[in-house]
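Written below as structure tokens is the structure these notes are about.
The complex is shown incomplete by one protein chain, all other protein chains being positioned as in the whole.
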Amino acid sequence: MIAELGLAALWLAAALAALQLVAGAFAQRDGAAELAALARPAAIIQGLLAAFSFLMLLILFARTDLSVKLVAMNSHSAKPMIFKLSGAFGNHEGSMLLWITVMALAGALIAAVERRLPERTMMATLGAQAFVGLGFYAFLLFSSNPFERLPEPALEGMGLNPLLQDIGLVFHPPTLYVGYVGLSVAFSFAVGALLTRQVTPDFARAMRPWVLGAWIFLTLGITAGSYWAYYELGWGGWWFWDPVENASLMPWLAATALLHSASVLAARDALRAWTIMLGVVAFSMSMVGTFLVRSGILTSVHAFAVDPERGTFILILLSIYIGGALLLFGLRAGTVAEGERFSVTSREAALVFNNVMLSAILGIVLLGTLYPLVTEAFDVRVSVGPPYFNPVGAIFVVPMLIVMAVGPLLRWRQDSVARIRLPMVIAATATLAVLFLVMLTSDIGILPLLGLSLSFGLAIASFMPLRGRKLRMLPLATWGMVMAHFGIAVSLFGMACESAFSEETLAAVEIGDSAEVGPWSVALSEVRPTAGPNWTALEGRLMVSYDGGKPREIDPQSRNFWAPPQETTESALVTRWNGQLYAVIGREAGDGRWQLRLWWKPFVTLIWYGGVLIALGGVLALIGRLLNDLKRRSVKSRGAARREAQA
Amino acid sequence: MMGGLKAKHQRLVLVVIALVALIGAGLLAASALRNQASYFYVPTQMAEDPPAPGQAVRLGGMVQEGSLKTMSDGITITFLVGDGDVTVPVRFAGILPDLFVEGSGVVAEGKLDASGTFVADNLLAKHDENYVPRELQDMTEHQKNQVVAETEAGA
Partner (left out) sequence: MKRWTLWVPLALFVSFCALAAYQLTRPKTEFVASTMIGKPLPEFALRAAVADRPALSSADFRDGKPRLFNIFASWCIPCAAEAPQLEALRRRGADIVSVAIRDHPEDVAYFLARYGNPYSKIGADDLSEVQLGIGSSGVPETFVIDGKGVIRYQHIGDIRASDVPVLLEKLEEARR
């Protein structure tokens, strides 16, 4: 019954999306006011229905209803409840339902709260949102129905990939999805604005909180995903340039560029066509990434079920939406009036420069991700990894970081370098001082060296915009920017330290013996069997002490899951303020010794703390913008009330 | 210094700079991809046309039965990867991936050293229910038959 309810709600939601599309389209003509009035309620009800449908799926998973195919394929009665629930979106069908739910809820939210835009643009936006939604409803209902029943209930579920049975992954996919799909709002706004030729600062102001919101979730999602890969895969790395990771990074890069160009449009009415294009590109990157991962045309360590038929379906959707939007862009962007001018030494110019850099980095990541596809067309198999991404990316990241340090100090429209000479000199001095200090004291690679020194310069420069301002009067959005830029510096410092100063030991250790890694001494005191609800494991007991200090115990495991059968390594971590010890236990070497792999990673945690700071900066900026809007709205309505009273 | 330029010129300059940067990025990426992408080899290819020592490549094939040995340090292992015609010696130091056994398919990432031993930094080996390293499907029928025959003989 529950499955049928969920399916019915999904069909109804699809019907409402169709209604919303028609209403939005008719509203573009005069004299269709009744129909246009339907668009907003349709969007809201559609959102509620989609959410209801997703709730039904969660209930099915919570109950482990094995008569539903999706549950039988992806869940197991022995799984802890939280993983039963996360199993609902740890698979293709469920995650597509989550996708459409988030998209419908976002549409409902703009329909409910967004009143700044001209009504016609708003209707076009809602229509575009419904148009995109319809395609995904069709995809879900015709080719990936999550509520399909089995002819005969299964005996037991097939479980969930044990790698995915991890608390990090409970929150990771929904967070990323909110980010990906939140960008659909920017896409719809861009299409709506192109259709009605209303590319104005108001448009940018209306779009900005949505982009900011999606961007916060993307930032958190990428940060969490990176930490998950770090401690779950047991390889000691935190970023693998895997297609799945790239698929989340590309929308983030586009959204970051969009965020900044929307600021220019909002404040200065410049960069109109560019902002529109980024609005289209950001969501396109979400869809392309999902397509690449889901169609199986790129393989990945995180691969989902491969199905060429679904791939074809998504490709058709992609070509309609992205192709259509870019066609519209080609036709209309030329007729959007040109914006304001600005000088080369101005904040706009710095933002434009970094927009170009971000786009270049996006292009590089996209090319690297697609390159195996290109060569495969010529029957050559390659894989592209860090040796490509790191140096080529750095060529654009380094100038971007430098301009990022300087940009916020500049004034809009026109400024002089002389005015900001002092802060620039301070930041540059810090950078160069660290550069020479590190060069003299240690021998590290060029990229970590640059990263390390730039992180200091950027950290100092990120606080410079506060100089000479009354801190209590400073808008929240400015605090947000300071915090996000500082977060980039923190994260960069973590990355540079990890790659420059990590130490690794690989040893076969007898019980009672010990190994050294960096300042740590690690003694293996015992290896014992242990068991969980759906796995058994060999657990090593390690006594570790930092620099001869008090020893403490950690227990890395090598786990054996039994449904489906699979082994995983569970790393054990010791976190200190200045870094992390990372321990993995392997097999017995055959002579009573056990393989241990140990890393000492100084300041590695700063990578993710930096990510959190960046997201918090986004939250501050978002709150600041929303408070501003509320203030403006209440002023406006008070004004309107006064006018009414006078009339 | 460009504050005095005409609006039109300023736009043109911006567009040109953006295009130059993006095209530069594209060219840079293209050349880097050619040099940095790691190519996939089966043992026969590696024997006929070996990659330059030190170049990062990937080697795929079957782990030959009876060839897996653990060195006395307890962490370095050596084994032979074969495709039926040729075998390549592989050395790997580290924790073996789950489900890595003799007779299973493996993709090793690493470099060839001067002596012709493939030094692997990473092994991707999985032979669970539904997975065969994708590249292994590319071996010719003949090679696959040989692999199986050989692993049988070794068993």
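Chains here go by letter, A and B, matching the order in which they are written, and residues are numbered from 1 within each.
The rule we apply is simple: contacts are C-beta pairs under 8 Å (C-beta built on N, C-alpha and C of every residue); 3 or more make two chains touch, one makes a residue touch a chain.
What you see is a predicted model, and the numbers here were worked out from it, not measured in a lab.
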Would you indicate which residue among A:288, A:397, A:604 or A:619 is in contact with the undisplayed chain? A:288
Given A:119, A:148, A:376 or A:553, the residue that touches the chain left out of view is A:376
Which listed residue (A:333, A:444 or A:554) would be found touching the missing chain in the intact complex? A:333
Hidden-chain contact residue, picked from the options A:323, A:445, A:533 or A:590: A:323
The one residue from A:1, A:155 or A:645 touching the chain left out of view is A:155
For chain A, which residues reach the chain that was dropped from this view? 72-73, 150-152, 154-156, 158-159, 273, 277, 280-281, 284, 288, 291, 295-297, 306, 308, 311-312, 315, 318-319, 322-323, 326-327, 329-330, 333-334, 338, 370, 373-374, 376-377, 562-565
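We adopt the following convention: only the chains that are shown with their structure count from here on.
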Take the average of all CA coordinates in chain A, do the same for chain B, and state the distance between these two points in whole angstrom. 28
So in the complex, which bits of chain B are touching chain A? 1-3, 7, 10-11, 14, 17-18, 21-22, 24-26, 28-30, 32-33, 36-40, 56, 58, 70, 73-75, 93-96, 98-99, 122, 128-129, 134-135, 138
Touching chain B in the complex, chain A uses residues 234-235, 299, 338, 341, 343-345, 352, 356-357, 359-361, 363-364, 367-368, 371-372, 375, 380-385, 387-388, 391-392, 395-396, 414, 506-508, 564-569, 584-587, 589-591, 593, 595, 597
